[in-house]
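Missing here: one protein chain of the complex. Every other protein chain is in place.
Chain naming follows the written order as A and B, and within any one chain the residues start at number 1.
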Amino acid sequence: MQESAFLLGQVFNGVSVASLFVLAALGLALSFGLMRVINMAHGEMLMLGGYLAYMTLAVVPGPLGLLVALPVAFLGAALLGAVLEFTIIHRLSARPLDTLLATWGVSLILQQAARNLFGAIGVQVIAPGWLDHTVAISSGVLGGLTLPDTRIFILLVAAIVLGAIALLLNRTRLGLYVRAVNQDRPVAAAMGVNARLVDLLVFSLGTGVAGLAGVILALLGPVTPTVGQSYIVPAFLVVILGGLGSLVGTTIASLIVGLFTALIEIFVDVSLAQVLLLVFVIVFIQFRPQGVITVRTRALEG
Amino acid sequence: MALKHFGLAAALLATTMLGAVRPALADGTVKVGVLQSLSGTMAISEVPLEDAELLAISQLNAKGGVLGKKIVPVVEDGASDPSTFAQKATKLIEEDKVVTVFGGWTSSSRKAMLPVFQRLHSLLWYPVQFEGNECSPNIMYSGAQPNQQALPALTWAEQKGYKKIFLLGSDYVYPRTANLILKKHIAHAGLTLSGEEYVPLGGTDFSSIVAEIEQAKPDIIINTLNGDSNVSFFKQMAAAGMTPDKLPVMSFSIAEPEAQAMGPSLLAGSYTSWNYFQSLPGAANAAFVAAYKVKYGANAVVDDPMVHGYVDVMEWADAVKKAGTFDPKAVRNAAVALGFQDSPLGEVKFAPNQSMVQTGYIGQLQPDGQFKVIWSSPGPIEPVPYDPLTFPGKSCGAHSTF
Partner (left out) sequence: MKISSRQILPAMVLLFGACAPLLINAYELSLLGRFLALSILAMGIMLIWGEGGILSLGQGVFFGLGAYALALHLKLEGLNIANGDMPDFMVWSGVSALPAFWYPFASPWFSLACIVLIPGSVAAAFSWLVFRRRIGGVYFALITQALALAFSTLLISQQAYTGGFNGLTDYSTFDGYDITSNFAARVIYWITFVLVTICYFALRWLLATRWGIMLRATRDGENRVRFLGHNPLPYKVGAFTIAGVLAGIGGALFTLHAGVVSPALVGVVPSIEMVVWVALGGRNVLWGAIAGTLLVNFAKDQISSALPSLWLYGLGALFILAVSFLPAGIAGLFRPGSPEERVVRRMLTRRKLETAE
């Protein structure tokens, strides 16, 4: 394999990991922009998506099971998100730090529930046959580069989800409301926007997207009670880098985190890459404390 | 008169001393400790091990116990945390007055418990493969030493004609030390090391490592990944077109339960090295598997550490009978003098260095989730805690200080 192909392969890997981060972090970033709360149980939405994919494939086996699992996981996670928003997050939204802690309690309970229901060792989702190939480039400067179908599929799903949410935010009335509440909640409310409902819808949309990410994770690894935990800390870093509730910011931040990790891993091992990523984030916020995209709001204290 | 007083005093003294030394013998029972992680990340592996240890205890009790005493297991949770293991070991020995403890899985739990057992003069039975480099007089090591699991795997790979070897592991003590030993032996045997990589425990992203393996083109991967990471690794290898039938993988941490849970189709054809497989022949193994299934369900599978946990309890009982006492030091001396005993593992015994003499097997995973034994060491292997090639001049000292 040529060096150029190896390097390009790593770039591709970075983008592929970034597409997972963006799906995992999008919901966090959107609700953070609106409500200034972070849902520590967001990782468990990934987990729920994975288990829903597992159950869907048990009911609908065959090549199309995965395509059925995607909407099922979206709806299931969105529903759980709505319940969570309604019962806990909304009540505590005046106290962002307490929300964070309470949702960590939720995440403990959900993990243990998964352990009791499905067993600690986890379950498997087998990728359907039509994802069982690789796109291999055999000659030229990129000779030896192979791109697995599953990774291309992930990119595709991430692109479609991002496109759909961009349309939703920029082209629909609901999107208008979301942007309004994001910029100035009291004024938006005074203009008759039901900010309460907007919160609820955006929150469950975000958890639904995390559910989708869970299905995709299941193609790359096991579905275990703690599967969400391994993606949640990078997702938090994406939110910090991305800026308040910005779709573009979150996407760029995911790409930065994904590419940084993939390229640095050429030189150092994975453990050290994690440490360097944190150093990078701390250095980055020295220069852009408000993230890559700054959303102007009228709030004085974030 | 004076003599009478002296006799009374001596009798009193003897009773108190007996009471102090063996309070557990006060009635018709004797307490033993069972200390595994029932919660936390290691519960997944350690709960079945606890089940196997409790099965052995209940079987002993069904036959009337040991030295006429019923065995009462005191179960504690190590919570996957070394400091909790040390704390609970202290409790078992000091508060519950157990005569011995069965338990531990991770090296960190064993390392944390070791000073406790040495200080309180008790005996721990440790049932899991480990990286060697330790021989405490207060621990019976029944799990494989590196020369009983890792090195047989390398010998087998060499015999199969694999020349370029890639080492991949989780980033913690066992993989790092096992690979340190393997590297010395790879160089010694004239083979090639084509790469060495570690991922953090629980790591799920293997994209960079898969790319590196593609570039290195090894003949075989020796895999010391732990737990969930294995699934991610095999899935991402398969997605890149490198399934175990195209690029062989030898794993040290995948046994029957993991294979069953990961879906045998994903791993089918991959190799593993252990001292026990559920598919081993022999009446003792058949009886053990049957008893385990009766107690824990027909779908239950057993693996190497579980059987070692079971065998530990049985060896302890035999050593107690031979010693005629529950005193830990006497039991330890009796255990290393027992000689070969029949067990589900085949014929095993404890060597004078308190590790187990046992046969090494290579298994290949079949589509039904069981391993087919395709190679075995010529006979039981003597345990070597310090690999002479890697750690020259090191050996277990004399076990005088108990």
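The rule is simple: contacts are C-beta pairs under 8 Å (C-beta built on N, C-alpha and C of every residue); 3 or more make two chains touch, one makes a residue touch a chain.
Computed from a predicted model, the values in this text were never measured in an experiment.
For the chain left out of this panel, the touching residue among A:73, A:121, A:223 or A:237 is A:237.
Here one chain is not drawn; of B:39, B:59, B:155 or B:192, the residue touching it is B:39. Although one chain is not drawn, the whole complex shows that of B:66, B:98 or B:112 it is B:112 that touches it. Contact with the chain that does not appear here is found for just one residue of B:44, B:60 or B:79, B:79. Where chain B meets the omitted chain, the residues involved are 38-39, 43, 75-77, 79-83, 86-88, 90-91, 94-95, 106-108, 111-112, 114-116, 119, 131-134, 171-173, 176-177, 180, 198, 200-201, 390-391, 394. Residues of chain A in contact with the chain left out of this view: 32, 36-38, 88, 91-98, 100-102, 104-109, 111-112, 115-116, 185-186, 229, 233, 236-237, 239-240, 269, 271-272, 274-275, 277-278, 281-282, 285-286, 289, 299-302.
The criterion applied here is as follows: only the chains that are shown with their structure count from here on.
Chain contact summary for the complex, chain A toward chain B: residues 1, 6, 9-10, 13, 16-17, 119-124, 126-127, 131-134, 136, 144, 146, 148-151, 217, 219-222, 224, 226-227, 229-231, 261-262, 265-266, 269-271, 274.
Chain B meets chain A in the complex at residues 41, 43-44, 47, 171, 197-200, 202-205, 207-209, 211, 214-215, 228, 231-232, 235-236, 238-241, 257-258, 261-263, 265-266.
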